[in-house]
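Partial complex: the chains shown occupy the same locations as in the complete assembly.
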Amino acid sequence: MTEFERKTDIGPPHYEQFLPPVIKANYGKWDYHEIIRPGIMVHVGESGDKLYTVRCGSPRLLAITTIREFADLADKYCDGYIRWTSRNNVEFLLTDESKIEPLVKEVEGMGFPVGGTGNQISNIVHTQGWVHCHSSASDASGVVKAVMDELSPFFTGEKSLPAKMRVAYACCLNMCGAVHCSDIAILGVHTSVPVISHDDLPKMCEIPTLVASCPTGAIRPATVDGKPSVEIEDAQCMFCGNCYTVCPACTINNAETDGISIWVGGKVSNARTTPKFSKLAVPYLPNNPPRWPEVVEAVKHIVEVYAANARKHERLGEWVDRIGWPKFFELTGFEFTKYHIDDFTHAGETFNRTAQLRH
Amino acid sequence: MTEQRKTPLLDELEKGPWPSFVKEIKKEAHRPMANDVLGILERSYEEHISHWKHGGLVGVMGYGGGVIGRYCDLPEDFPHVKEFHTYRVNQPSAWFYTSDALRQLCDIWDKHGSGLTNMHGSTGDIVFLGGTTESLEPCFAELSHHGWDLGGSGSNMRTPSCCVGPARCEWACFDTLDACYNITQEFQDELHRPFFPYKYKFKFAGCPNDCVASIARADCSIIGTWKDDIRVDQNRVGEYAKDGVDIQAEICDLCPTSCMSWDGTTLDIDNSNCVKCMHCINVLHKALKPGTERGATVLVGSKAPIVGGALLSSVFVPFLEMEPPYEDLKELTEAIWDLWGEHGKGRERVGEFIQRVGLGNFLDEIGLEPVPEMVMHPRTNPYIFFEEELDEDEDEE
């Protein structure tokens, strides 16, 4: 190890060393951009300089083998310049237009589709799932792969949509994918009360912290066969898993009852309408690896109903706001249940307090 | 008779164009009671504070409500308002009277009280302002003898009220006067004998203009609406346009769902997207009319701020036929009362109760199907209390 000089608090390398010359030259002085075709953009500087971007999809989980191949492609076509997007796609940065086609051929040959720009469906922001996280109600990468296999025509541009469509996945209510503001959110849900291991609990967890962690106050201190522990009031538990996050002895994972819910109509941008949270569409679908057919089917169905009915520039949530939620449930055929009615802290703010109704 | 109290401050309120309540009190100031009201009110104006105390339980035999007890805190200075209770007399539907009926009420109040009234109280009652405990029974006997009854107060059903509706309005989608009368009669026991957790109010509005503000101040708000198409007389629309109404700007652009279009000659309405807001009908009232397939939307839960913050009523039944004897409305009401009556806390309005137990659970209990019309949008938080076999949700198509 001595061969290396260990440093701390140095922060990330300065970005400037990674910027291609054309960017340094036109930094902050871009005039406009065009999407040449799905996945391929040109940004034109006030100087007239042109920067071409070839965007390809990625599973996000990448082997160093693949990253090295990307590096080789970058050298071959981009003078070594490459970036990733905020949705985990890869972007090759070119100045020589003639190199676009060969690059596309080669990267697609490697199995990485080009697309995801404009009103294409982009990559699914997602999380760890069974690959790395203890609290996951389902896998992440697997569900995403199964769904994207189905949606890929919308990524590559074979099929297109009225507006941007952002799909996100999170494997538990912690929502590391920040799915709460996505056009379509796929969310792993636990649906059974945590099982407490009373032997481990005193060793592993601070009881006050544990009690405080429950949003509904379902957890109470209790003495179980002499040892200090806690008990959970089943009726008050809505399976958020926060107790498990703070205390490993409250296992919430359950192979039989864990599943997946689907949420729609969120957005982040301030374009036209203000940012919106996603709303519940389907409360529960079973965990069905390796390809989660029920989930794939439901997501595809939503995309198709939206594509067939929304107006140009209308995000999914904006479309539903125009036609009304009753119509959304009618068009999709999804069942509206008591689960769709909010019953948490601000529930009353979501009740419909007007006589303005379609009949 | 005692000479009139000096009221230099109140006298200031006899000036000005708006009719003066001070003048009204003075009109009765030949009565000791009204004269003492002048005095005690002047005192409040001097001291910037009320001189009334909480009312104890006063009322008429067999009734738990209808009278608000009131005592002043300066009985020595103002002996005649030592006791100054108010009666709530149940008004006729939509506040219609004949001169004889009015005189009858005046004669009774002349004999038994201060001679001062509120026409009307905020809930809708005829309010007799200021009577003694002793006068309650004789006054009530005389009122009821002539066919008048008391309204509600305390934790019971309150006096229902309604808009003028079909009596004088072309937009009434159901008979507000009859529904109001019918419900009042049906629930006389609940009106007079408090055995609810708190008050429960009904208000009937014939259309979404809601001329009795039912959505803001009734635990149960019944608001008329229709199902079919708005009836359009294109010629009359044309006349409005000729008379200078900018149909595009004043009508189409203000429609909440933009479901109307105007090509200069015809007004086209996509009725499937009309939310029955009334605006176009309000402005073009000679040309447009509500449809003929009529009924009401039933909303529940509005109230003033205390304790949890003010609430507006929220949709329970998007569309209900409103034909006598209003069985569906009565059944729904009894189901709500049973549940709230059993599980509601003291002084917890039904709107607050619903939020505490959850609307979904509440609907389960009273046996009403959840429909998307009940919410502005489905839940955004993932805190779902899953219950039944989850498989039911799988076949979501």
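Labels for the chains are A and B, by order of writing; each one numbers its residues from 1.
Here is the rule we go by: a contact is a pair of C-beta atoms (placed from the backbone, for glycine too) under 8 Å apart; a residue touches a chain by one contact, two chains touch by 3 or more.
Just so we're clear, the structure is a prediction, and the values are computed from it rather than from any experiment.
The shown chains stand for their kinds once each; the full complex in the file has the makeup A x2, B x2.
The criterion applied here is as follows: only the chains that are shown with their structure count from here on.
The centroid of the Cα atoms in chain A and the matching centroid in chain B are 48 Å apart. On chain A, the positions that touch chain B within their shared complex are 173, 175, 180, 187, 189, 191, 215-216, 237-240, 257, 259, 261, 263, 265, 277-286, 294, 297-298, 301, 322-326, 328-329, 332-344, 347-348, 350-359. Touching chain A in their complex are the following residues of chain B: 208, 210, 215, 223, 225-227, 256-257, 272-277, 297, 299, 301-302, 311-315, 318-319, 351, 355, 358-361, 363-364, 370-386, 390-391, 393-394, 396-397.
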